[in-house]
Each structure stands twice: as C-alpha cells, then as structure tokens.
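I have placed the structure first, in the form of structure tokens, so that the comments after it can refer back to it.
A single protein chain has been omitted; all remaining protein chains appear in their positions.
Order of writing sets the labels: A and B. Residues in every chain begin at 1.
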Amino acid sequence: MTDRLKVDKALKLIAKLSIDKSSQVLSKMIKSGARIDLENVCVVDITEATEKVIGQSDQEVVGAFIDLVGDAPFKFLFYVNVADSLVLTDLILKREIGMTKIFDVYAQSAVQEMGNILSSAISNVFSSDFQISMAPTPPTVINDYASTVFTEYIMSVAVDKNEILIIESVFNIVATNIGCRMFILPVGESEKILSYVASTM
Amino acid sequence: MAKRIIVTDDAPIIRLMLRDILTYNGYEVIKECNNGQEAVEAFTELKPDLMTLDIVMPEKDGIQALEEILTDDDSAKIVMVTAVDQREALMKAIRIGATDYIVKPFENDRVLSAVRKALCED
Partner (left out) sequence: MSEGQNEFLSEFLDESEEHLAVLNDKMLEAESSIKQGTDMSDDDLNAMFRAAHTIKGTASFIGLNKVINLMHKTETLLQHLRNREINLTGEIVDVLFSSFDSLTSLLTSLRESGEEAGEIENDVAKIEMILNQCLGRAQDAAKERKVAEPQAAESQESEEKSSEPQAVEAPAPTGQAQDVLIEEPGAEGVAPEQEDEPRDVEPKINNKYLQQFLDELDQNIADFERCLLSLEEQNDDKEMINNIFRHMHTIKGSSGVINAQKITNVSHKMENVLSYLRDREGKVDPGLIALLFKGLDVIGSLSEALKTVGHLSGVDITKVCQELDDCHAVLIGAEDQNVSIASGADGEVIFDEEVTAFFEGHQLSEMEHERYQEAFKQQSNIYNVKISFDDSVILRSMKAMIVEERLKKSGVLIGTRPLLEALDETDMKVYCGFTVATNKKHNELETLLSLAGVQIIFSQTVDIEKVKGIIVKAEQASRPQNKVNVEEGVSRSVESRKGASMKNPVEEKLMAASKSVPSDISTIRIDSRKLDNLMNLSGELVIIRAQFARLVNLFNNDVANQKETVRIMENIELYFDTIKKEINDINGSAKENEVDDKGVSRIHKVITEMMTIFGDLNKMVLNNDIIENIHALDETTSMLEKISSNIQSGVMQTRMIPIEGVFTRFKRIVRDISKEINKEVDLKIEGQETELDKKIVDGLGDPLTHMIRNSVDHGIEDNQTRQDLGKTRVGSVYLKASHKGNNICIEVGDDGKGIDCEKLVEKALDKGLITAEQVDRMSEKDKLNLVFMPGFSTAEQVTGLSGRGVGMDVVKNMINSVNGVVDIETKLGEGTNFMLKIPLTLAIIQALLVTIGSEIYAFPLETVTEIIKVSKEDIYSVDRNDTVKIRDHALSLIELEKVIKIKRKEEKSQDEEKKKKRSRKVVIITDGESRLGVVVDELVGKEEIVIKSFTEHFSRVKGLTGASILADGTVALILDSATIIRESR
C-alpha cells in the first residue's frame, strides 16, 4: 500500500470513529434516529476545493465554524441550508416541525450549538481514544451561499498549503430530508500526527 | 412554592431548552443570563435556589463565575453545563465546589434528576 493510501486508511478510520461519536451525540440532541456517514476523505487542490465539494447546487446555508486547537488541530464546519435549519431547531426543541417560521435567534443558536456539540464530540474521541489533547474555541456563525461559506472555511489554511485534506460527512435524519454536512479539515502537522496515531492502532 | 432557578448559557437555544424542561416540571426560571458576568450579578441580586451554569462563555466563563459566586456564598447550588469533552474544566469546577453537572446534549430526565438531587428533593 502506498503511503498516501495508508494515510487515507488511517485517517478514514479516525474520521469514522469520530463521526460515529458525533452520530450518537446528534441522535441525543434531536431525540431521533440520526446517522452521520463518512462521505469522503480526499485531498484536493485549494483552488478546486469549493467546486469539487459544493459543486453546482449552491444553496443558502447557515454554517458554524469552530477551530479546534491542540495536538492535532483541525477546523470544523457544520452547515445546513436555511430552510432546514428551522426544522432542525424544531427537532432540537421537540416542537412540531414547522413551528419555527423565521430564522430567528433560536435557529442561529441551534446551528451554533450543533457545531459546538458535534465538534466537541470529535475532539473528545481524539483525546479519550487517541490521547490527543484538544480544546475548542467559540464558534463563528455565517449565513451565506454554501460556496462562499466553504471558501471562507478553507481560506484560513490557504496560507501554508496548496492542497488540503477534507473529511466530509453527510447527515441522515430519520423521517426528514434535512441536508446538512460536516467537514473536518486537519491543519498544520495534524495529518502527520493523525496518521502516526492511526498507524499504531 | 416553586423553586427559583437561574439559567446561564450563551446559546439562546440551550437556555430555551432548559427553560422548557424546568418550567414543565414545576420550577420557576426567574432569569436567563448570557455570560459569566451577568450570572454573578444576578446570583448576588436574586439569590436563586439553584443556578445552571455553562462552562464556555464569553466575558467571564463559567469557572470564573463559579468561583466568585462560591466565594460570596459557599452554600450556593450550582449545576455546571458542559459539552462532552470538557473534562479538565469540569474537574476544576468540581474542585472549586460545583454541586453537580450535566452533559450536553442532555436528556430531560438527567437534567431533572440533577436539579432534584441538588435541591435535596427526594
């Protein structure tokens, strides 16, 4: 197996474990069956990243960025399209779906907390399963087109790299059609650390 | 008479969730606070029976607020609210004297059980 593939395999494994934990946490949050699936682990050129990941269907979304700092730092992004964010809010508050009609402070807070909790779960997997100590930073919430949100997300690492490793996952929530996605973007030396850790598993 | 509770969290939706759970179960949420500073002031002023306190907040975090409140009144009942990975912060809070903790995302019965036990209602 080439090194690249090995790295991918290792990262996929860690990604999968983290995402499983996020799934659990998500289910708890919305009190409903939910599954987060690992959609993609790939290395892309920065200039093509947005195109590749977002593609053509550009929707208006609400996204929460969170920076995870620590031994294996990464940038986390969670976004959901605006209409669905209202549904999400209702799910979290256990209200009848449709009660939240406008993107109010609660909907925004919902997206923010989702980002918070999901990224915490992932960082928890890192520290308890892999002994990589991490700490979150307060989230930033942006409301814009998906391509803009995503570009903003990856631009923060554009400074030192041309290629980035993206870990993308997609949500499946029972009885709904909510489209949300979550991304993990290792920064700095994270990739090496993660694959080193995974190779010792 | 219903027990008086203050809910502190920087996320409106969490405050709303807690408020819903508590009110539904017979407690009175007398105030919602947005950050640690507000929490300390509100506690001193209103002397609630219990406060829920988020750990990560802007403008004075939960640990700091906890410390100040306890220094002032060491019988204060404070339940920390933590996200799943904030172990170290939680440890700190417990050593300072937090009464109990609940983990986000929370389950209703866990919230209630923590509150009830903290208020010594068996």
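Definition applied: a residue touches a chain if its C-beta (ideal position, glycine included) is under 8 Å from a C-beta of that chain, and two chains touch if they have at least 3 such contacts.
For clarity, every value in this text was computed on a predicted model and none was experimentally measured.
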item	value
Chain B, residues in touch with the chain not shown (by the definition above)	87, 90-91, 94-95, 97-101, 103, 110, 113-114, 116-118, 120, 122
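Quick note on the criterion: only the chains that are shown with their structure count from here on.
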item	value
Chain centre separation (chain A, chain B; CA means) in Å	28
Chain B-facing residues of chain A, complex	25, 28-29, 89, 92-94, 105-106, 108-110, 112-113, 116-117, 120-121, 123-124, 127-128, 134, 136, 138
Of all residues in chain B, those that touch chain A in their complex	11-14, 16-17, 20, 56, 58, 83-87, 104-107
